[in-house]
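Here's a slice of the assembly, chains where they normally sit.
Lettered A and B in written order, each chain numbered from 1.
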Amino acid sequence: MIVDDMRINEQIEIAPKIFKIELTGPLSKLLKNPGQFVNVRVGKGIDPTLRRPISICDVDVDNERLTMIYRVEGKGTKMLSEMLVGDTVNILGPLGQGFPVDAATKENTCVLVGGGVGIPPLYYLAKQLTANGVKVITILGFRSDKDIFLEKEFAELGELKITTEDGSKGIKGFVTDALETLSDYELFYTCGPKPMLRAVESIASSPGFISLEERMGCGVGACLACVCDLNERNKDTGKSYAKICSDGPVFEAGEVIL
Amino acid sequence: MSRIAVSLPGLNMKNPVMPASGCFAFGQEYANFYDLNRLGAICVKAVTVEERKGNATPRVAETPGGMLNAIGLQNPGLAHVLEHELPWLEQYDTPIVVNIAGYQVEDYMEVTKAISKVKNVNAIELNISCPNVKEGGITFGTDASTAANLTEKVKAVSQVPVYVKLSPNVTDIVEIAKAVEQAGADGLSMINTLLGMRIDLKTGQPILANKTGGLSGAAIKPVAIRMIHDVSQQVSIPIIGMGGIYEVDDILEFMMAGASAVAVGTANFIDPFACPNLIDQLENRMDELGIDTLASIVGRSSLCNNIR
């Protein structure tokens, strides 16, 4: 967890309003596991005030490279998308507890379920799982054909099912429609909007891990902006809540109230 | 004494900078970034008798040059703080200020009694200005006699100096400052956050689940400076100044306005190293401006009213 002025190595729009950005700097070496995120300071002035949390999508430790994929939502991501190759961006990270890769063993089949900008952190996860010999089935949900990204990349790592809301590609419907057709898996990992996480949690036939989002202040566990309720008081800490930024963003399915 | 050391009741600070309450939890998170002994003091999150769950999320919203928060005084409660948080802080020899909140006078007294006898607690900060809880908090801070009564009761049971944290959401902050001074406050902390709101254009509803929140950050700095200036001319107890301190110049501006020490809140979220970085820059900037010691500039703005 450091603060690093990272250089923009590449910045491209890979789908409408979806940007892929590659940064260089020593922070890249500190990643513990996939699903961790960074807190991006956009600009140098007083506005925007807060950093923007963005998941790590891929890492190249040897070349100190970090890749993120983000959607232009509001002011901060807009400004980020206007920055150029060669500019530096101030990054705080890596933050949080990511997906436990070791939870899956060699013989396991894992289902990865991602929606929209919940997809990026699953990519580095898929890479690590497959590197460990785990079989990966990925389900990615998009609004429409034109919004699809990372298709080729995921397809290279295993079976890939794409769903689109308008049916313009793959299965028409939601990720859950694809998930319902599967039964032979030992573990799931998911990231996306809350309604999707709820649906995945209730449909899945295995244990799994979910990654949450919340508006954040500090990003490091100090301000209590990003709490969520635990289903049961934590045995170790005695706490009835968790901080998404530092205890999460990844939790065991069923651990927190969605 | 060094050029940047300052001394306030209960607080011998090697430099004037402490993190502001609620922006630093109980120190453990920022201890991952730097040695907390570099700080002039540490002000921890509000403590209440019982554990508090706080408000629903979203709890923060961004505003131009600032942010709103509505945490709602979430904290693990007195017992947990006594058992876990304060003992952990014993490894540091930096003065500790504990921010205290409650629903009623008795709550404040109970927490004060227990906290103020802990050996590594150097001062109590009485939070009568939290805008984000329905009962207690700000209601104590908007009426002078209520504030004075609470101060008196808490002073009576405290074994360490008591700083009263004032709300800026009042017509006449000087009146309240004078009342709590007379009631025995050893110092003042100001300002807490300004009440604000943001609306999500897509839903037409407030972004914060609590609807309103407390505005902090650079945006509120001129309001803080004005209030500290006005109050410092009417009271003789020291002021811990806060509200939008981001840069080293801000520290000097607050001290010239009348603050004897400063607290840094929102800036920690922008840069976890905000406090030590500000401390490191202080002497250089003093040299540039020809300032010998910090003690010499406190309240300079009120010294020579008719020069200009």
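Throughout what follows, a residue touches a chain if its C-beta (ideal position, glycine included) is under 8 Å from a C-beta of that chain, and two chains touch if they have at least 3 such contacts.
Since the structure is predicted, the reported quantities are computational estimates derived from the model, not experimental observations.
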Please count each kind of protein chain across the complete complex and record the totals against the labels shown. A x2, B x2
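In the analysis below, only the chains that are shown with their structure count from here on.
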Whole-Å separation of chain centres (CA-atom averages), chain A against chain B: 36
Applying the document's contact rule, which stretches of chain B touch chain A when the two form their complex? 22-25, 29-30, 32-33, 45, 53-54, 57-67, 69, 71, 74, 76, 80, 207, 217-219, 246, 266, 268-273
Quick check on the complex: what are the chain A residues that touch chain B? 1, 3, 41, 46-51, 92, 214-228, 238-241, 246
